[in-house]
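I am attaching a structure below and will ask some questions about it afterwards.
Missing here is one protein chain; the remaining ones are kept as they sit in the complex.
Showing chain A:
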Amino acid sequence: MIFSTLEHILTHISFSVVSIVITIHFLTLFLLVDEVVGLYDSSEKGMIVTFFCITGLLVTRWIYSGHFPLSDLYESLIFLSWGFSLIHMVSYLKFKKHKNNLSAITAPSAIFTQGFATSGLLTKMHQSAILAPALQSQWLMMHVSMMVLGYAALLCGSLLSVALLVITIRKAIKIIGENNNFAFSFGKIQYMNERSNVLLNTYFLSSKNYYRYQLTQQLDRWSYRIISLGFIFLTIGILSGAVWANEAWGSYWNWDPKETWAFITWTIFAIYFHTRTNTNLEGVNSALVVSMGFLIIWICYFGVNLLGIGLHSYGSFTLN
């Protein structure tokens, strides 16, 4: 009894803290109170509190139900928001000096996933369920945790790339607007797409554009690093899932919808890495690939569960 109340308390605390953090971020964004360092510090502290709350929530659930807290969709969503707050913690601890733009991505992600999990849509799943025989294995911990952490990292990186795309495209629209009398405006979009870095170079004389260039560079590099990390987790997750399937069902690859979509996700991010090797395609093109990857991750994680068929039917649910 005490565990379930503790769990409830922790859920509510983390939810409210994250909403406060997001409110602070929006305030700094819209009211432009950038220089209020105290506010930024408190948002960072808020994220730390959230991280510990969600960790406590997961540990409580683990003790209470006797199995690792990753057996159905609700638990994996909580784990996903834990993954986001973990990424935020790691980047915060590593780069204490610089003001971290990453929190603008991780905090809303954490709250959206947690909010959806605790919302009324999945109420019947809040109680810890009993583990089916096929899930009673040590592999559960490794496979599912790696997959969910991989999803968290890839989603973060994808959002960073989408932000990069938004900034670049807004710049393109602005340039087109400014050079209306330029006869080959269509060719200019092409030219700019291919040499986005170079074009941004020429405008660096203006300090505002210089900062924007710095920002896009930083976003690009951050997203590359985070996506590499996510890709490693995804690879380990898929392969450990295959080995587990061989131990449990006799075949390491069954073209199950969820397996197939995980493989499609892996392929899209492999395409991303290959586009980056060729410097001509770097920048905007790779960001486009990553945006596709963002959608595909959601289809893989959520969309397949809506079908409710196949070997991964434990995660299925119906919207009621």
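Observations, loosely collected:
Going forward, a contact is a pair of C-beta atoms (placed from the backbone, for glycine too) under 8 Å apart; a residue touches a chain by one contact, two chains touch by 3 or more; residues count from 1.
Following the convention adopted for this analysis, contacts and distances are computed from a predicted model.
Per the UniProt record, the absent chain's protein name among "ResB-like domain-containing protein", "RCC1 domain-containing protein 1", "BLOC-3 complex member HPS4 isoform X3" or "Electron transfer flavoprotein subunit beta" is "ResB-like domain-containing protein".
Listed residues A:12, A:170 or A:274: the one in touch with the omitted chain is A:274.
Of the listed positions A:6, A:20 or A:248, the one in contact with the omitted chain in the full complex is A:248. The chain that is not drawn here is touched, among residues A:19, A:228 or A:291, by A:228. Not every partner is drawn; the one left out touches chain A at residues 130-134, 136-137, 139, 194-195, 197-198, 201-202, 204, 214, 218, 221-222, 224-225, 228-229, 231-232, 235-236, 239, 242-243, 246-253, 255, 257, 260-261, 263-264, 267-268, 270-271, 274-275, 277-280, 304, 313.
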